[in-house]
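Just dropping this structure here.
Of the protein chains in this complex, all but one are displayed in their positions.
Each chain carries a letter (A and B) given by its place in the written order, and its residues are counted from 1.
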Amino acid sequence: MAKIEPGLYYSESHEYVRVEGNIGIIGISDYAQHALGNVVYVDMPETDDEITAGEDFGAVESVKAASDLIAPVSGTVVEVNEALEDQPELINQDAYGEGWIIKVELSDKSELDALMDGAAYEEHCNNE
Amino acid sequence: MKYLPHTSEELAEMLSVAGVKSLDDLYSDVPEAIRFRREYNLPEAMSEIEIRNYFDRLASLNDPLICFAGAGCYDHYAPSIVQSIIQRSEFLTCYTPYQAEISQGTLHYIFEFQSMMAEMTGMDISNASMYDGATATAEAAIMAMAAGKKCTKVLVSSTIDPRVRAVLETYAHFHGFGLETVGETNGQTDRNDLQARLNEGGVAGVIVQQPNYYGVIEDFSGMADICHNAKSLFIINSIIADLAVLKTPGEWGADIAVGDGQSLGIPMNFGGPGVGYMCCTEKLLRKMPGRIVGLTKDNREQRAFVLTLQAREQHIRRQKATSNICSNQSLMALYVTIYLSLMGKQGIKEAAELSYAGAHYLHDELVATGWFKPKFDAPFFNEFCLTYDGDVDALIEECADRGFLVGVKTDDSSILIAVTEQRTKQDIDNLVETIKSIREDAV
Partner (left out) sequence: MNNRLYGNLIFELSHPGRKGYSLPANQFGSFSTSQLPETLLRKKDAELPECDELTVVRHYTNLSHNNFGVNDGFYPLGSCTMKYNPVINEEIAARPEFTAIHPLQPEYTCEGSSAVAAELRRMLSEITGLADFTLNPMAGAHGELTGLMIIRSYHESRGDNARTKVIIPDSAHGTNPASAAVCGLEVVEVKSLADGTVDVDDLRRLVAENQGTIAAMMMTNPNTLGLFERSIPEIAELIHAEGGLMYYDGANLNPMLGACRPGDMGFDVMHINLHKTFSTPHGGGGPGSGPVGVRSGLEQFFPTVGAFNGNFGVYIKALVYILTIGRENIKMVGPLATLNANYIKERLKDVYELPIDSVCKHEFVFNGLKDKSTGVTTMDVAKRLLDYGYHAPTIYFPLLFHESLMIEPTENESKETIDGFIEVMRCIAEEAKEDPEMVKSAPHTTPIGRVDDVLAAKHPVVTYKQLISCADTNA
């Protein structure tokens, strides 16, 4: 069963945001990595790129599926997880930890209000 | 009928298993108003003898001519082995290699094809082939547009084959990007114009051709930097047989190399099938359209090949795909692979030298007649453009009446002529004599 970590913000398209001060760490949920299967490639933006809530900022590919990454919040990319270039499987192994994808400087913290908490997200997954 | 094995007893039994009374009942869900109830207006079935006779008649309406025409389709030589192997039914009658366990033959040769295309073009990687050179070029333009965020247009040199350009225009119009022409000077891409257009910004890619439509070998030195400084991809469409000797797209610094593989001995066949190729830098691997075969191993630890990176493809991405191609020219890729295996490292150079020598010999002979002049003062390979002081259409027709396809008209006073290793000195001398006699008759 997919793990849902409390304390994070979740989007309907299965991205999460971990907020640390003004920084949002974005990845895909354990539920999403289960659905995709073995991740073979992660297409990531570059540092300093702007991302906009609701728009694509990359993609995650498994052998049989490709899923766009939809930004749950807006901001400026301050770091990308370069370890994923050689080890995309980190997303499968530890979606909320070493499998994070990008860190952004949040431009509008109020966007977090539109996201779900763990309990609401669990409900959302159960309905899919 | 020899393709329909059902006997009437079998029909009766099968219909009863299927739970219907007649074949017609299988279509009871088709509204009667749209059922097709009359006979097709088609000829009655022909026996093989009648088929052969029928096509004897059509074949007699064609005049195979001794070919000096090129313009994207060349009469090159291929060893006899090639055609005989591609006719093997295991290659001919199989589907796309989705079931890797019973498709290693196809997967294996596609891996070889990819390796050979990468070698020929000097690029890192190749896909498993495209429809033809023109559509491969259009796909490269779309690929550049997808890679270049916020770009609005692609530039194309006016020295590119106008038929390739026409296809590019079609794709650009419908896909929705701008296509601007970079002008030419002395039959070569005008660098100043290129730089000026790049300075305007928003250019996803620049497309040039080598040798270009006029047969001219262009010097692309520094052009990759000009493109890259403007954050634009550099795309070269090459006549691949000539890359046996000419500087490769990789060496010119291209990001994408495309073109048709027809010059690797594929019969002209009224223009198709050929085989498009597309190679690119490793960096662009996941942006490249089309099938790709990759190395892997099986559960018995054996080396194996498999279709890979399919998550890029249309059947998974659906409306988010940047290409709709879902097949390749597999059998023609096999053709080219066997051709290159036989010709090998030395043979392709030897064939290229023969083509080059024959073309330069003919060029000089024609210029020596005084009726032809070089259109451009520039190096060429096995194809060249001459101005003619008479009626080009009449020249082509009069030569055709005497068994020669002398070339392709490029404008009212110019003709494009190609020579391959298939043309002997005798063929060339005969052509020159024929032209002389045509001129003498006219006097």
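The criterion applied here is as follows: contacts are C-beta pairs under 8 Å (C-beta built on N, C-alpha and C of every residue); 3 or more make two chains touch, one makes a residue touch a chain.
This structure is a prediction, so every number in the text was calculated from the model and none was measured.
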(Q) So one chain is hidden, and I want to know which residue out of B:236, B:278, B:348 or B:438 touches that hidden chain in the complete assembly. (A) B:348
Q | Touch with the omitted chain, as defined above, among B:226, B:268 or B:432 | A | B:268
Q) Taking the entire complex into account, which one of B:189, B:248 or B:263 touches the absent chain? A) B:248
Q: Provide the residue numbers of subunit A that touch the chain removed from this figure.
A: 38, 40-41, 61, 63, 88-89
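In this section, only the chains that are shown with their structure count from here on.
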**Q.** Distance between the centres, which are taken as Cα means, of subunit B and subunit A, whole angstrom
**A.** 43
Q: Show which residues of subunit B lie in contact with subunit A when the two form their complex.
A: 286, 310-312, 316-317, 320
Q. Can you list the residues on subunit A that touch subunit B in the complex?
A. 40-41, 43, 61-66, 68
